[in-house]
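In what follows, a single structure is set out as structure tokens and then discussed.
With one protein chain withheld, the remaining protein chains of the complex are depicted in position.
When the chains are written out, they are named A, B and C in that same order, and each has its own residue count from 1.
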């Protein structure tokens, strides 16, 4: 049993060579610590250049859960809550990190991981009821944890609703570059900045070694943010390495190029999978695919590929999750498709597929 | 005005070339995320090999404040407090990170940054008084924030006292390699493991890009520790980069070799400084020096060197802090000493030093 | 528009006259503060006398939310969560008090406010998954927030399951006296002590001015509990008044007598309501009734009675909640029934109701 390739996630490899190159070139330059270095300043400039008509405060932290817990605990008062899709990263995948900062996550069931005005509205009934926690922030992710994306009309509707109801809108962009290069996307980074109050851009899942860039738009949320980063243990002494990731990733839009590449690798597998007669739990649009396969084929594939079995569909089928990255070679996808074809033929020909 | 060199701290440069080399070589290898990678496993083995007769649980996190807040909040019950020297990093330099996890830091005044039985004993009077927070952990650092070290007799006395009184002993080792290679040191890494309940070894300040290795000795403290790391946002998706730092640093004891080098650079400046007629606020023993200099000379030096002015001594003098690192070239030290000599002569020859 | 009676809750009046009498008689006796008084000791003895073969640690606090947050935060480690019915008081009615102590409430949908093994089991899948908060406690209430009760077989099954799976079982007994005197109950206070790890007995809703008696059975949970009470601001200087409530309430089982009285007042209304052709959202068994009434009748009743409209049933009907207390006069119930009858006749006779 040999593992040919990991389609498990988009953080199984190191980083884009440009970053290693920059680490090498700058290694012995002395820089001031705690994110007061030159590379961080350069990275912030590059990101702000993509925003029209406003100047964002930008802070770099190491990872997504860290970004989420810092943003939410910095913004909310103790009795305020954050609204999330039930499938949201903060609700299911952070070991209670948000609650550990004292805040409730109000989770809403969705079919596709996306929030909208209709699903949020009922929670506003509890506003001003002293026995209820007070919702004050809406958390969304783009792409979502189900690989879906928001389009401009959807995000605008959500943004308008939040502003009308005194709710902050926070976008978890751990896979924002994937979203902004996805099929069906009509949003720009500047749109994200205009429609949300605070968001972040993931480096870890888009070619960096580590790092998320928190972009603060709403002026009220800018004040004192650096203290929140320090207090949560997220201020690296050598903050230079975070700055350097983003300087390289935002030079010539490398980060979006890498995301587009990863999306392409996934999307090129779609017709081949459909041609074998399989459908998808979620319509594919970015670097996450959720094909529904027969259980015996899943078992066979698992001998040579790493992936998550995401959800049972029925007694004979489950959806698996395949994730491609900036580093996925086209040959790995080809091999997977070839193996799927072979197993599909075998499966159809055998009465019992062991 | 040109800055010749930063003696400001030991994290102004990148990392030892071996680490960059390892990042390069392993970059496209696929590894499981969240510290379940092969390099982390190898690093843990290398560290455990230095411990005799016990097997530690080892976890890698990104920085010192993060290590401190995770350890303390994981170990203490809500009503328990940690005892620290007033100068302790957790007390003065972490923006309230420990209190943010709900725990009080009981600070004790010291002359040299070191705790001992006599200074801790009075705090035990409040044990079992319902109106008092309950001390349950002693936090020390080695080297301390004042550049001093514990010897084996001192650490043994503290350890015995803690065990006799039901207190956990936690050692912040952000500069532990400096301490274990300092003048006057008679402790080994294994001694640290035998005498404390939990400690960490700093990578950031000893040649790594980032990373601290938390070493858990006390069996009760091992349980569930990974959840504490995740919940505080400290579990990197690409945990491989932390593992790789420590694998390289512990190969052939590189980390101690680098610390010894940094200590040497500092200690070689000591006689030259003394020969100019200056004394030290703290007797020098590792990579931090606290020479007491006349204010006008400090002002002049500050034009070409970065350093912290640590403490006012009298109306005419202050102690500055000079820190060397694994990357400090001997030539930088030589130049600093030459400048100090030149300024000293000039200062003595002028009635009023401009 | 005159309000004849509040059926809104069971805390709209003061307290049973015996308590006022005891306050009067003991008023000038000097007692040690912070619950070290004689009355508290006497109350603890009276409660422990009802428990066979074990000695509980008993602590008095002021209210239910306070009891819940102290118990949960005292018992759980930072990364551990409490499981509750979605309708549970800690989930819906405490303004995020549990999350404010750092812990997630894992909510489970139920039809009747009760948890069972089948509903809890799926949550155990996340045990040991580092990205998931770890369930460690099951929270139930008896009577539940929907007026239902647990019988001995149900509570035993839950208790066995919890013990087999390393989960603490915590029973919120704000209305435990109502439950133990409800129709269908086969549990004793001693059964509660044998089947749970920690629970509390409500004084506030059962004839006291204030106060809940937390009863700790599991030896591990006893240690240091007083510090948790103090740290959450719940240790009254004049703890004597809490002790006195419970001394009086547990003398000659007054508390159960009062609960039975309240249940009787509610249950006597049931046949009269049914005779008018109405059904109940929840089968009545204690002092909370949830009759389903036509909206126009609810509107009319609301002119003279205070009650909560609990839940919309369909376009024309809603369930209201009627609650009786130890102080509800039979005449108030009679008047309500008479008004309901009158309105029912009127409603049936009119094509359009007013």
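Note that contacts are C-beta pairs under 8 Å (C-beta built on N, C-alpha and C of every residue); 3 or more make two chains touch, one makes a residue touch a chain.
Worth saying up front: this structure is predicted, and the values here are computed from it rather than measured.
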item	value
Options C:13, C:160 or C:186, residue touching the unrepresented chain	C:13
Which of B:81, B:162 or B:285 contacts the chain that the document leaves out	B:81
Given C:40, C:62 or C:143, the one touching the chain that is not displayed	C:62
Residue among C:235, C:266, C:320 or C:340 that touches the chain left out of view	C:235
Positions on chain A where the hidden chain makes contact	34, 73-74, 77-79, 101-102, 130-131, 133-134, 224, 226-228, 230-231, 235
Footprint left on chain C by the chain that the document does not show	5-6, 8-9, 11-15, 17, 20, 23-24, 26-33, 62-70, 94-97, 100, 204-205, 209-210, 227, 230-238, 240-241, 306, 327
Residue ranges of chain B at the interface with the undisplayed chain	78-79, 81, 92-96, 99-105, 130-134
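The rule is short, and it goes like this: only the chains that are shown with their structure count from here on.
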item	value
Chain separated most widely from chain B, comparing mean CA positions	C
Separation of mean Cα positions, chain B and chain A [Å, integer]	35
Whole-Å separation of chain centres (CA-atom averages), chain B against chain C	52
Separation of chain A from chain C, taking each centre as the mean of its C-alpha atoms, in whole Å	43
Chain C, residues touching no fewer than two other chains	78-79, 101-102, 130-131, 133-134
